[in-house]
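All protein chains but one are shown in place.
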Amino acid sequence: MATLELKSVKKAFGDTTVIQNMELAVEHGELVVFVGPSGCGKSTLLRMIAGLETLTAGEIHIDGQRIDHQPPSNRGIAMVFQSYALYPHKDVRGNLGFSLKHAKVDKSEIDKRVNIAADILGLQDLMGRKPRELSGGQRQRVAIGRAIVREPQVFLFDEPLSNLDAALRVHMRVEILKLHQRLKNTMVYVTHDQVEAMTLADRIVVFRDGSVEQVGTPLELYREPANRFVAGFIGSPAMNFLEAACQSEQVSLGATHLCKRVHADGDVTLGIRPEHLRVDERGQLRGEVQVFEHLGGEAFVHLLLEDGQQLVARLDGEHHMRPGDRCVLGVDPQKCHVFDLAGLRIGNV
Amino acid sequence: MRRVQDHLSSTVIHAVLLAWTLLAVFPLVLILINSFKTRKAIFGDALGLPIGKSLSLKGYESVMANSDFPMFFGNSLTVTCVSLFFILLFGAMAAHAVSEYEFKGNTFISLYLIVGIMVPIRLGTVALLDLIVGLGLTNTLTALILVYTAQGLPIAIFIFTEFLRSVSREIKDSARIDGLSEYRIFFEVVLPLVRPVIATVAVFSMIPIWNDLWFPLILSPGEETRTVTLGVQQFIGQYTVKWGSVLAALSVAIMPVLVMYIIFSRQLIRGITTGAVKG
Partner (left out) sequence: MHTDNPIPDYVKRRWYILVFLAPATLIYTVFAIYPIVESLRLSLYVSDEGQSQFVGLANYLRLLGEPYWAEQFWNAFKNNVVLFIMHMLIQNPIALALAALLSIPTLKGAAIYRTVFFLPTLLSVVVIGFIWQLILSPLWGVTPDAMEAIGLGLWFKPWLGLESSALVTVTLISIWQYVGIPLILFYAALLNIPEETIEAARIDGLNGWWIFWKVKLPMILPTLGLVSILTYIGNFTASFDLIYSIQGGLAGPNFSTDVMGTFLFRTFFGFQAQLGDQFMGATVASALFFIILVGVGCYLFGVQRKLQRYDS
């Protein structure tokens, strides 16, 4: 177990800055998820922690030791890759033990650690197989096992589930969570999938264009997103954004007053999560049904509001609507978010 | 109706393919069967099989007795194998360097190394002969090996580079985290990875070397360093009247390639068709 600290970390390729002034402190045993759209710099940062990319400026410390001038193998980290990165010519046992063998660890010690990892991940029956004889999920287990065997201070995961199909991804997500609860290691996990981020993370770091938009626990991000980007990124289906106006602390959509107590004046953006809308004859939002998607237990209705804006609402599976139907939705003003034109969230009074 | 039509067209297709098959193998079969015949049978009944009275191994006996064929064969084998080894090893190393590392001049060096695909090395023969003479390498197998290695490198580097660019870099990163040096990454990770294309590269490089007439003729025509191709060329030039020997010599020259091809054709063609050779 260890802490991980990034101090003023910066990365530039020529004139393009991909990471600017990153400050982050990861606690003992914490699982931190880097999330963001592709190209936001999250993978680059992870590779910098691993030592696969150099730092343009700044320092990285693990357990108080500065490690950014060390080669990858001396940093006390292990990394699990998206493509599994198994050695195709070695069997499972060979893959698991490879790094230790290279580090000239005792044969008996290697066997011990390999067997422990195999037990944890249920790989005992597969030890003699080559990677090409394994399924995607099994390969990913081997990749994780290879990281466990190294007994690193920090685990790094680079989109480890992206190559798996949807069902397996959910399954492996739970496995990784169990693994973290069992090993209690410090872990940094990169993904572009906000569901993975929400379910796995102790803390989430939301990236965008090389800088951090917000750091917080999953619920903090969900309830108090710092800005429109984070609000739109966390939650599925994504938050609705409506153009609204604010006058004397009153936010209104056309003639409809929606919520109060906001320090702003003029045009603002109103954010409402689809799951916070409900069918309510006396509600504030009226419109015409355009598309109705029924998923069984729940349903999504796509609404064209009277002022021409669009809205998605998540309803329970009891509802039935047809395109062209009129529909009135209500929302709890407490659950509305208000953003200024720069996208920053405006707090309640 | 439909089925009859399908049947008909499939018959036509097979007829066309069989016709070309005949055309492709007929000359070879003709030479092979006649090489086992008496002179009388060669001229009297060229298409007959060598059975009974017409069977004769005289041609082979005289080839083996009067010539240095085994030596020529050894020369060809040495030149081809050693050149191939260098082409594959150095080619893979260079391809690894340009596809894996970012460094100044990377684009330049990778273009420089493959420009030789388009410009045949033969065009430099005049200066090349000067160079080989200057190095004191005339009539040595070393000269041929060096020239063939230089000739084979561009296409090998091209195919290896294309292939390595398509290989995930994560596996190399993973090895780095495991603490392997860059050299060991190449030998223990990259080389096993390129194994599937090695067959393709080997064939592309090997055929022109084994069959080449130009450089053996110019750089090492001496008796001691003659390759099979040059040896056969000179042998049949001398003995055009001894038909049995000539046919036997031709058979001896094609047999090894024939046998190799029959054994490896499956992998070889699969390597070419599924390998890195994309337009």
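The letters A and B name the chains in turn, as written, and every chain counts its residues from 1.
Quick note on the criterion: contacts are C-beta pairs under 8 Å (C-beta built on N, C-alpha and C of every residue); 3 or more make two chains touch, one makes a residue touch a chain.
Please read these numbers as outputs of a predicted model, since none were measured by experiment.
J.: Using the touch definition up top, pick the residue from A:T3, A:T56, A:S236 or A:T256 that touches the left-out chain.
T.: A:T56
J.: Considering the whole complex rather than only what is displayed, give the residues of chain A touching the chain that is not shown.
T.: Touch with the absent chain occurs at residues 7-8, 10, 51, 54-59, 68-71.
J.: For chain B, enumerate the residues touching the unshown chain of the complex.
T.: Counting only chain B, the missing chain is touched by 10, 13-14, 16-17, 20-21, 23-25, 27-28, 30-31, 42-43, 46-47, 86, 89-91, 93-94, 96-98, 101, 103, 109, 112-113, 116, 118-131, 146-147, 149-151, 153-154, 157, 181-183, 186, 207, 210-214, 217-218, 228-230, 232-233, 236, 243, 246-247, 250, 253-254, 257-258, 261, 265-266, 269, 272-274, 277-279.
Assume only the chains that are shown with their structure count from here on.
J.: Could you tell me the distance, in whole angstrom, between the mean C-alpha positions of chain A and chain B?
T.: Taking the average C-alpha coordinate of chain A and of chain B, the gap between them is 54 Å.
J.: Quick one: which bits of chain B touch chain A in the complex? Just the residue numbers, please.
T.: 168, 170-171, 173-180, 189, 192-193
J.: Which residues, counting only chain A, touch chain B once they are in their complex?
T.: Answer in residue numbers: 47, 50-52, 71-74, 77-79, 81-89, 98-99, 102-103, 146, 158.
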